[in-house]
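All protein chains but one are shown in place.
Order as written gives the chain letters A, B, C and D; numbering starts at 1 within each chain.
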């Protein structure tokens, strides 16, 4: 659970509400359902046109990821790979079959399964790299949806404000002109808030999570290839450790 | 048929109309033919200057593509190639001649025809890659037209609004100033709507479709080269399968 | 003659004028010489600072190119090269000397002349590629001037409008304030029009023309190198044809 | 201590205050706590969503760095490495153990320690490059936080102004409308000031400091590898000197 995401979203919205109340505004003056429809509905509609349906529907899963933020523990991952390498070295590749039941990471399982089945090394690497590339593409597309939502929401905010101004100006009644303009500006406000509190920061965070996840997958591919070719577990550990800074290494002494 | 594109465009426009009606505006106040001419006509004229005539005329075909969105079924494509490889392996390259009548994909037909004709492999690959590059360029240009329309439409929207303001200000009549300004703002509104509902999302979607189509062509080139050099159909299948994620593969067991 | 460029510029300007007349404005209200001086003069002055004098002066030649748009006919070009190759093969390199008088393209003439003079192949290729790079740089700089004009014109439009507003506000006379503001906005309008009707679309089109011209030069370099080394004319044709899509090839059957 | 950073920040803020006083404004009119909360709090909250908590917390350490600006003295660094190389050459690698106590730079110590321990050269280089890459990533992320603060602060400034305008317009009292609008604009002013005086210039300076620090680390890696393989100290000096311009070299005569 990434507490920072939740704290950030809630405190940004809290600040906005506090500022309204401190500024002497009534909260009701800031609630306008049609404005909300234009901004959120418009941004979603534009993204529906811009992305294939499958990608568009993935947005909910991706949002959950931003909140859960379950980052792979890379030192633990290396430890797992090294322990599998030790088993393979001691008891042969086939002995891994019984051990993979305890491994949670499905990408390790995929690789070990192929190694146990005697798949040729080039094919193992090809299959794993294709999966890695597919994940990278899925990530990029997921981030891209939030980037586009963050771009279309203010655009529809402006569209809404223009519509409000045109309605107001077409019927200039000195008594209501202020209120009309206030309502017109609400869509621009909504667009700016959802874009800057939610869509754009989410896109940034996804970029970070994706880099972390791809690093873990890269380490797994290298580890599986080492296990498959029967490398010494110590050598595998040394090689994988170079992916992480010295402080985070499980067994720096042996590596050095 | 890509239902999402249609649903997206219609719901975005529907939201705009609904918001006008909910906001108490009359729909007529939002219809202004000269404004429409300036925005759409201006954007089209600018794009006519910016692109060679041939590219400009391709915009209609490209638009249709966004709606039809006929994405290549890649697993089926691989199956077709593997079946051709089996025929070639069993009965010789010449036996493919009778089979290609059943193949829909014209790029496969082009490649097989050359292989049957005994064209040298380098030439086959050169010809197919040139075709692939030509398609990639055509795609990039097609996307680029929508990018430019999406950039020029708001610019002409602003030009129209400036013209409206200048007319209105030159003849400041307190009774009509509101209406004059309302009309002036309509072009900016039109520019923002066509850009954010149609042009920019279309450009994004074309980017996606293009990546998919080029992947299919890349797979075909590799497949044809494998068939031409008499590779084992199983090996061809394994190699082509690495282009798609494991879940989508037709015969994962054999590949592993 | 690129009719699209002319039609585009004229119809964009026509639309603007039509919209003014339909909008009930008088055309005179949109003519203001000082505004024109600030926008066009300012953009030109900024570009004079930004570019070496020689590049700046090339802008007129480059503009002409956008209108004439004399794109190299690539299939005809390949035919010419192949015919030269046939002569060289049949009668020797020296026989080309009499034939190059009929060749219009000065880049082919340069290459053939060097081949006839017995220049070493590496030197021929170096000289031709340097020429190609020089043309590419000249093109990039030419496009870049229009990009910068398209960026500075609206900036000086805004500068003019700010000056107009400051003059108007310093002397607020309710009777003339509208007219003063109208005049102030004219510079922004001028900046937007010249940028979006002329400078930016011209820059885009130059990008296209340049890509086409460099492709032709690349084909010529390859062709001359083939002729110089005495390649079979059919082989040269095959190789050069891979630069263009199958449909456009003069003699596809032979190539296959 | 980088006096320029401090002088720059103080004089920018001083100029703003001076301009307010010269402009006849009261300083109090520019202080508004809720506005400050919306801009700074909003930007911080957005960045909390956008970055993992750990990166976000690093912002204070990174800010200190901009002020302290302790740039590595590269000629002195090369001198240190050359002196270590001389010891290693004269008395053997093990003799370095006693000398590294005097070395301040922890990255040199890390490398020498590994060399003394007899770690294999590939592993030394891998470990040092991983550390270098980790520092580069940490730097990029540090710079990126300031870039994002510089992007979100004006956005929340605009959000605050929109809220102020909506409150003001909802309750149009001719007497207070001026004051209301003044308060509304304060958030945009705050956003522009913190972004342009602090966040964006800090991000730029971090980019510079980072390049300098990575250059020093690159020189250390090369130097340690030379020492480990027993290169002549003069040769090491020559090679490392090529990283800095001639004027800055400690012993140009010997190098030439």
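Throughout what follows, a contact is a pair of C-beta atoms (placed from the backbone, for glycine too) under 8 Å apart; a residue touches a chain by one contact, two chains touch by 3 or more.
On a predicted model such as this, the values are computed, not experimentally measured, just so you know.
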Which displayed chains the unshown chain touches: C, D
Which of C:7, C:22, C:37 or C:95 contacts the chain that the document leaves out: C:37
Per the touch definition above, residue among C:17, C:94 or C:169 touching the missing chain: C:169
Residue ranges of chain D at the interface with the undisplayed chain: 2-5, 7-9, 11-12, 15-16, 18-20, 22-26, 29-30, 66, 69, 71, 177-179, 181-182, 185-186, 188-189, 192-193, 195-198, 200-202, 204-205, 208, 238-239, 241-246, 255-256
Residue ranges of chain C at the interface with the undisplayed chain: 33-35, 37-38, 41-42, 45-53, 55-56, 110, 114, 117, 119, 123, 126-127, 129-131, 134, 148, 152, 155-156, 158-160, 162-167, 169-172, 183
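As a convention for this text, only the chains that are shown with their structure count from here on.
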Turning angle required so that chain B lies on chain C, C-alpha fit (0 to 180°, nearest 5): 70
Gap in Å, rounded to a whole number, between the CA centres of chain D and chain C: 43
For chain C, residues contacting two or more additional chains: none
